[in-house]
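Yeah, one chain of the complex is gone here, protein chain that is, but the others are all in their spots.
Chain nomenclature is as follows: A and B, assigned in order of appearance, with residue numbering initiated at 1 for each chain independently.
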Amino acid sequence: MSNASMRITLTVWRQASADAGGGFETYDVPGVSPDMSFLEMLDVVNERLMHDGKEPIAFDHDCREGICGACGFMINGQAHGPERATATCQLHMRKFRDGDHLTIEPWRAAGFPLVKDLIVDRTAFDRIIESGGYVSVGTGGAPDGNLIPIPKPVADAAMDAAACIGCGACVAACPNGAAQLFTSAKMQHLNLLPQGQAERWDRTVNMVESMETYFGSCTNHRECEAACPKSISIDFIALMNKDYAKAQLKQRRLIGQTFP
Amino acid sequence: MTMAFDAKIPEGPLEEKWDNHRFQIKLVNPANKRRFDVIVVGTGLAGASAAASLAELGYNVKVVTFHDSPRRAHSIAAQGGINAAKNYKNDGDSIYRLFYDTIKGGDYRSREANVYRLAQVSVDIIDQCVAQGVPFAREYGGLLDNRSFGGAQVSRTFYARGQTGQQLLLGAYQALMRGVHSYGIQLYPRTEMLDVVVKDGRTAGIVCRDLNTGEVFSMSGHAVVLATGGYGNAFYLSTNAKNSNVTAAWRAAKKGAYFANPCYTQIHPTCIPASDEFQSKLTLMSESLRNDGRVWVPNKMDDTRSPDQIPEDDRDYFLERRYPAFGNLVPRDVASRAIKHEVDAGRGVGPLKNGVYLDLSEATNRLGHDVIEERYGNLFEMYERIAGEDPYKVPMRIYPAIHYTMGGLWVDYNLMSNLPGLFVLGEANFSDHGANRLGASALMQGLADGYFVLPYTIGDYLAPLLGTTPLSVDDPAFAAAEHAIDDQVRRLLSINGKKTVDEIHRELGRVLWDNCGMARTEQSLSKALAEIPAIREEFWKNVCVLGENESRNQALEKAGRVADFLEFGELMVLDALRRNESCGGHFREEYQTEDGEALRDDEHYAYVAAWEFKGVDNEPELHKEQLNFEYAHPSTRSYK
Partner (left out) sequence: MATTATPPTKPVKTPPVTPARPIRKLVPNGPPILRFYRSSVGKKWVMAVTGLMLMGFVVFHLIGNLKLYLSKEEINLYGEALRDMPGHLLPRTVLLWTLRSGLFVAFVLHLHSAYSLTMINRKARPQQYQSRRDYVAADFASRTMRWTGIIVLLYLVFHLMDLTWGTANSEWVRGDPYNNLVYSLQRPVVALAYAVANIALAFHLYHGAWSMFQSMGINNPRINKLRRSFATAFAGLILVGNLSFPILIQLHVVDLQCPHTEPTTAPCKA
């Protein structure tokens, strides 16, 4: 807790719509409290802009506790800013210094077309899930939850993968605009669990191919892992690569024998 | 619009009501289900699970969400867990006990039949979610782990680290996306529902606005399902997501749906205290922390020593002192008021003296750092990030905040509102939690409604409609609703006043929190009733919404929502004023025991207050649904 007020120079990408041209605008932001979150700082900027008769900066946000995955943009060239394992909404101004110059820019990727200012459309992620990111069990008919014991390390690994919040920072940070970390996390969460085995190989092929329809390819820079607000490991990318090759080779009628 | 005010609670013994009902209600033949169009609004736990389940059954489902992806709904932020009467811990849990705990926790203001059904289907929810691949916490033997939670003396809470809501929502979202892929669900993201259209006494559809293009359009269907969450953001500062709002429910209420018990708002005891005036929302930390944490304040007022310098003798573990049996695990409302009591008495801690300590050091010493990290690591990280202090070293500071709203649109046992064809699920309805919700029960209710209740009960309404087509979207009823929205948008954009939407929202929030918050009096409520219309008037004269309708305009979206809060807030206050008793989340200072506990008036107020909208400046009409307790007999809640 500190009561010292900070002064920030903020350079923001402004673009009215997908088709309009965009450019940076710079604002002088005095009176920033170190206890503010980054988005609260933007709220203050927006209030001031509106009082000056200017349109506020559009940015996606919702839960503001780092779990919904709605927020996120580049802050000084890093997805979600300089603090590791932190979504933009959980980044606090105390991490910056008085007088800092911050440049913020939307995620840039073919799979994430720009909507307005800092907002991009991430529905391509939904397309990846739609192609196989689920276990096909209809409501009802599920056996007792304790019927299949799941070893704790397996459950923990699945949970590590499932922690993904779908914010898109992995794509934004990747020099290739690849969505490998998102896709592999969503896929391996299910592929690791006994419940996910029945559709494992189809899921793998379908999710990889739908991912590749919109996004680039992984060349193992590890930028995604560093940008991920949930610190999801690139180990899952390796597991996906392994499963993808296996999926091409497996005799799928023998899937019952590949129980982990 | 005179509708029968019938809760349709089935006959028979409590345990058999749901079974009897399922047998008696009408069914739609599997081959005919595709001939019905159902619109689901909202994609949280209730909406996503309902949409997926209905589509699997064969209905034509359209899903509307204002988020960019269904996965962002605020159910995702629930941390602690989900209750189910599995009795995996062999500690004496049963469906009846979960039912009883929920009724008692709700301070005897909920329907027995609904709550019993909720407890019954709770066990199926866990099975369903495990089958979907929800990575619940496991023990070393591979079986599901449970933790205890406030308001219960058994361990029945299933959890996935501190991200249970996220994992359950992703399970439901994935089921929904499977429905998009395999069962023809049509998904409309970034689409906000702005009105319900009622024609000839039936719900005919909804009117929406495409948030990216500003286009207003209608959707018609045989039934509309609202699963649009609660109204906690009326208070401006709450633990709700910034975009959570009452608009869908309120606009349905303006079309004739009864709004029930709006004054039942839950204050969550373990939130991080506000740090400054720029605070945009409050962050909750899971109540599960109270399992291992002890809540205390210094005995002395204005004790400026750092907490580790304060010896045991100078600490007041006030929850343990006042409630020896439940200790730190008393229900949320009881804990919240006890904390408010200490802070009001001047024993608050922190720079603004607006919190109490939640101390896990004893548990850390007893169980070891690793166990605590395993259980609460992510919460500790979150706290450190927000408060800038390391909770492994310094006890956390907590203070209550608005968290959940038990009130909502009135529904019958079938989850249908008094508007035929309008179903309401999850937090948006009023049905299961009475005056106070127990921890880990919101997830349970959302999923129960979506997976296991609505898919059966909707058939009872739809079956007789076989062969009808939904009202055409050309119908004048739709056109009129569309025009009304266009008009409102134009009006908001043309005011060009001096105050931003947030400034006015903050004013409303302050009035509600000060006068209709944790403790209410006739005087404070009357004051709020006088102040809210003035704020509303100022809003419509002096709000500033810049930009245009035709591209993404977040200020415009927010303005529409705040306009609804300004009307709805008044109803909430009125309901609180008319309920001359204290119960659960509704605490009237005039009605308390000598110990400062809530004093219910079962003789006069054991009813659901269902309000019928009669125009913005007219007083709404109160309809009462009497609550009958045949099994869980009302007693003074005691957690001592």
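We take it that a residue touches a chain if its C-beta (ideal position, glycine included) is under 8 Å from a C-beta of that chain, and two chains touch if they have at least 3 such contacts.
Nothing here was measured: the structure is a model prediction, and the numbers come from that model.
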item	value
Residue touching the undisplayed chain, where the options are B:R190, B:R322 or B:R600	B:R190
Of B:T468, B:S526, B:T593 or B:T636, the residue in touch with the unshown chain	B:T468
Touch list for subunit A against the chain that is not drawn	11, 13, 18, 24, 74, 76-78, 82, 103, 105, 108-113, 121, 123-124, 126-127, 173, 175-178, 208-209, 212-223, 225-227, 234-235, 237-245, 248
Residues belonging to subunit B that touch the chain removed from view	62, 186-191, 199-200, 202, 204, 210, 212, 215, 217, 219, 222, 421, 465, 467-475
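By our rule, only the chains that are shown with their structure count from here on.
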item	value
Centroid spacing, where centroids are CA-atom means, of subunit A and subunit B in whole angstrom	26
Subunit B residues within the subunit A interface of the complex	49, 52-53, 56, 67-72, 74, 76-77, 86, 88, 124, 126-133, 135-144, 160-161, 163, 166-167, 170, 173-175, 177-178, 180-182, 187, 189, 212, 241-243, 275-276, 278-281, 283-284, 351, 381-382, 385-388, 451-452, 455, 498, 500, 502-503, 544, 546-547, 551-552, 554-555
Subunit A to subunit B touching residues, read off their complex	1, 16-17, 33, 35-37, 39-40, 43-44, 47, 50-51, 53-56, 58, 60-70, 85-86, 90, 92, 94, 115-116, 119, 121-123, 125-126, 129-131, 133-140, 142-146, 149-152, 155-156, 158-159, 162-163, 165-166, 189-190, 193, 195-196
